[in-house]
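Shown next, in structure tokens, is the structure this report addresses.
Removed: one protein chain of the complex. Kept in place: all other protein chains.
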Amino acid sequence: MFPFSFEWIWDAGHLVFHGGLWYALTVLGLGMTYCIIKAVLDAGKGKGDHHH
Amino acid sequence: MKVDRRSFLAFILGGAAGTALSPLPWKITDDIAIWSQNWPWIPVPPKGEISQVSSACTLCPGGCGISVKKVDERVIKIEGLAGHPVNDGGLCPLGNSGTQLLYGPERIRTPLKKVNGRWQQISWQDAITELAAHLRQLRANGSAQAVGWLAGSDRGTVPELFNRFLTVYGSPNFWRTPSIWDSYELALYLTQGTRSRAGFDLENADFVLSFGSGLIEGWGSPGYMFRAKSMFRKAGGRMDQIEPRLSKTAAKSDHWISVNPGTEGALAYGLAHVIIKERLYNQDFVNAYSSGLPERYQQVIDGFPPEIVSKITGISAGTILTLARDFAAARKPLAICGQGQGHVPGSLQAFLAVHTLNALVGNINRPGGVWAVPEPDYIDWPELEIDAVAAEGLQKPRIDGAGTYRYPNARYLLHRLPEVINASAESPLKVLFVNDANPVYSLQDTAAVKKAFEKIPLVVSFSSYLDETSAQADMLLPNHMYLERYQDVPAAPGFPKPIISLSQPAVEPQYNTRHVGDVVIQLAKELGHTIGAAFAWDDYNSCLEETLGDRWDGLIEDGFWVNADYSGTQWADAFETDSARFEFTNKDIRTLAAYEPIKPEGDEAAYPLLLVPYDSMRLASGYVGSPPFMIKALEDTILKGNDVLVEINPDTARQLGLSEGRLANLATPRGSARVKVRLTQGIMPGLVALPRGLGYSGDNKFLDGKGVNYNRLSSPVDDPASGYNAAWGIRAKLS
Amino acid sequence: MKNGNFKKFGMVIDLDKCTGCGACMVACYAENNIPFREDDTDKMLSVSWMHVYRLNNGKPFPDYEECFLPRPCQHCEGHHGHSPCVSVCPATATDYNMATGIVSQIYPRCFGCRYCMGACPYHVRQFNWWDPIWPDGMEKMLNPNVSVRMRGVVEKCSFCVQRYQLAMDQAYMEGRQEIEEDDYQTACTETCPAGAITFGDLNNPEHAVHQLAQPDPAHEGRPKNPKAFRLLERLGTNPKIYYLSRREWVRRAGDNYLKGEFQNKAHS
Partner (left out) sequence: MDTALIPKGVKRCPIWQFALWISANGAVLAWGVFAMLLVYIKGLNQTNMNNAYGFALWIWADLAVIALGGGAFFTGFLRYLVGKEELKYIINYAVLIGFICYSSALMILGFDIGQPLRGWFIFWHANVHSMLTEVAFCLTCYFGVLTIEYIPMVLENRKLDKVPFFHNLGHNMHEIMAVFAATGAFLSFFHQGSLGGVPGVMFGRPFGFREGVLIWPWTFFLFTWSAAAFGPCFTIFITKITETLTRKKLVKDNVIDLLAKISGWMIFFYIIAKIIDTIYWATVTAPSKGFTFLEFYTNNPGSAYGLWILIAEIGVCGVLPALILITPKLRRIQGFLWLAVFLGVIGVCLNRWVMVLQVLAVPVLTFEDWFTYLPSWQEVATTLLPVAYGVIMISVSYRYLPIFPQERELNPIDEPAAAAREVIPEPSAAGPEPELSPAES
């Protein structure tokens, strides 16, 4: 999974496979980070407060 | 501080998130994985110094050389001894499993004595003192002959010590485990006049005609037979197997000739008939080195023309003719007999018939032939002083009748012992020592054997295991395992050269056991008098070393001694008969009951099928049962769960309405058992085949309670010619 | 390393010599610390690296014939080391060693997904359905050169690779670069009482296995010896176990053939 595992080789298979994997994980991670940070900021602005 | 629900939840969630982000979960996950790789209940065998001991296997009479591999003081593996003349590095499944017998939890760890039906520990000294007192009493009562000794073999120093003890004590009642070698020895003695063992130069034969012998199923010395079979086959040799069931030997043969069971002798006579009729025999041998062929032909062989033999055996006359011609035409043809592994001595006349075939083709003491190998002669102990009591006891007839007017030629008739004991109000045998034998399992009609053993007042077993015989014993004096002791292993059945191998201890005795040789010597010394005087050695090891003399060092070094140059005595000097020739017949042979196929017990109407046993290298059927490794390696066509599979022909199954895998009841006049049905085209219709070597009782969970003991369902049948057991099967029904 | 320096350990099993005695199986159990159970009769639940099959010619009595076929791991090379089992293992717990041709199994790495078992058409891969248990005292017989497996992992014949290691160590200590044919033999080969098994380097023309099988490098090691065959060669597994038999029906049983194919093969 990581280049420091001993079975890791820098070949096409590993680059394509893990490239795809880390790409997907990055998209998901960044997307969620964006949503959470924005939600905190929005909440600070008082958005979504039904009781105001 | 007020803890409301919200802050509590926040605390929990925050804590969880914090923990998740810390290295802790990762560390734990990793530790758990490492733990799963090192579970404490999975043993880790300790490393150590690797060493090897050259020794000999005594788990069967085969006499294979073994190399015992050790790590420090642990035996980790047993391998065949490379360069050993018998097996040259090869080793059978049983030999390979020996370590499990050494370390098995079922071993008897200390001498035991049965008190009110329960085993109690006893010290070696007390056991020997008690035995000596008992034996002294018997001698004082003039019943010295009421002591018997049953051993796995009668060759080598250990059985010789037993014999010596009995002789000086005053009893003729020594037995060895019955086998085809009883018949082979007798056939050789009657025709050639020598007390010798049959050896087969199998590796050099070019046509092996086997009358049911399990050449690769444990017949003779498996270590040698397997190797020799590969050699002669590689050289292009032919192999024909005559038997009603496709054994492994038959499967490896060029021709499987399916014969009506028990009629192999008739076929041999039929072949001889053709060979003589067509003058295909070895003129040189028959004319110059034999006598009595015309008479034998006239009296016996003439009665077996192909048409009649065909009727008896179920083999076509054409096949008989071809077979006889091929056999006679081969350069080095060799006929062998004795069913399967050879547990049943068989019909003497059939053995004589097969031996006649070898004589007709002149393949006696010749390359590729049958050799009369001299018995080992290294045991040369001081003369015995026989006192009056002993002399009187030795004069008494043997309890089993061997050597009496009824059975003049037989030496040991162990199978008759139960009958004799059960027929008497009080057992004529008062003390029986049993070593390397498990008669309560291995003699046919085990119910009768057990009853007889119950009647013997004192049975002493030297077994390492609580086997069927030990269970009937009154005293258990466990011998060292073969990996813990010295013992000479003279000869290997069927091996063509004189050989002695040496068992050497690979490890210290694991438990409070004692070498049976030491026990005999100590018992003799305890008895004192002429008996003690006959055993002057300090202990067994010094006896062995002294006996082997010059050969000792070589045996310790190599593990064996062999007369490699031996190639059979030349015809001119080979025969010690009255005529100094090979005698096809003589006054002894003439008086033997005539050949006829042996009839097994049972009424055909009530028991329409014939139950025949078969042997397999996958199952030990000697004095030790199969160790766990062998049971593991056993085919699922033999054992499934705890049920043994019996083989029947699909035609037979159809008639009986049985189908593959069905449970059925196998009944014989001697008992019945639950079996599973296996259909195979590899068996003659009308037969049921059951493997030997299953159906042990006891509490070894790897072996006991699995399958059925053939001997429980069958019964011995006296051979009219020799008195030996000749039962090849028993009538049965399957439903 | 040039291709020529690679070893390719393989085996030739002479089915005419094999007696079906099972000594190979037991020697393997003892050498490789293979566990045993009270009831090991269900062969599909039992661990036995070597298994002896019982083949028959399908004919009725009395023309019926049988043959025994010992089956260790075939150590398939596939195309360029692409053996059926190695490529499917998700956790890199099995490996095709290019230097020896041995397919290894790393027990502590295996997590028991059993994909390799499904991928192997020979059933050489077996699963530890139970934790191994040795009866009291019998753990003394365990071989320290072979690790004892835990439940839940797959295991298989390793060509007694520990013996190769020991032989290499020995050679190194004696200052030798190479090991001799006799230095490295598997437990089953050594014990076979009929001498039916031959083991050695298929790439080495001096070795008996090479001479017996006559592998054809142009056709992925297909035997040139007309009496030799490999199991399921047509699947492209490129196994390193060669079988010899003089009986045609036995050779035919080694692979699947459509009608007429086997005869055509025999004639070509």
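When the chains are written out, they are named A, B and C in that same order, and each has its own residue count from 1.
To be clear about the criterion, a residue touches a chain if its C-beta (ideal position, glycine included) is under 8 Å from a C-beta of that chain, and two chains touch if they have at least 3 such contacts.
Please read these numbers as outputs of a predicted model, since none were measured by experiment.
S.K.: Please work out which displayed chains the absent chain touches and list them by label.
M.R.: Those shown chains that the absent chain touches are A, B, C.
S.K.: Given that one chain is not shown, which residue among C:Pro60, C:Gly118 or C:Pro226 touches it?
M.R.: C:Gly118
S.K.: Tell me which of C:Leu69, C:Ile179 or C:Ala228 is the one touching the absent chain.
M.R.: Result: among the candidates, C:Leu69 touches the missing chain.
S.K.: To test your reading of the contact rule: which positions on chain A touch the chain that is missing from view?
M.R.: 1, 5, 7, 13-14, 17-18, 20-21, 24-25, 27-28, 31-32, 34-36, 38-40, 42-43, 46-51
S.K.: Which residue numbers on chain B touch the omitted chain?
M.R.: 29, 32-33, 35-37
S.K.: What residues on chain C make contact with the chain left out of this view?
M.R.: On the side of chain C, residues 42-46, 53-56, 69, 78, 84-85, 87-93, 109-115, 117-123, 125-131, 150-154, 231-232, 234-237, 252-258, 261 touch the unshown chain.
Keep in mind that, in the parts below, only the chains that are shown with their structure count from here on.
S.K.: Measuring from the mean C-alpha position of chain B to the mean C-alpha position of chain C, what distance in angstrom results?
M.R.: About 33 Å separates the centre of chain B from that of chain C.
S.K.: Using mean C-alpha positions as chain centres, tell me how far chain A is from chain B in Å, no decimals.
M.R.: Using C-alpha averages as centres, the distance is 74 Å.
S.K.: Within their complex, state which residues of chain C touch chain B.
M.R.: Contacts found on chain C: 16-17, 19-23, 25-27, 29-31, 33, 36-43, 46, 48, 52, 54, 56, 59-62, 64-68, 108, 131-132, 134-144, 147-150, 187, 190-196.
S.K.: Across the complex, what residues on chain B touch chain C?
M.R.: Chain B residues touching chain C: 36-37, 39, 41-48, 71, 74-80, 87, 89-93, 95-97, 99-100, 102-105, 216, 222-223, 226-227, 229-230, 233-234, 246, 248, 251-252, 256, 258, 617-618, 628-637, 639-642, 649, 651, 680-685, 701-702.
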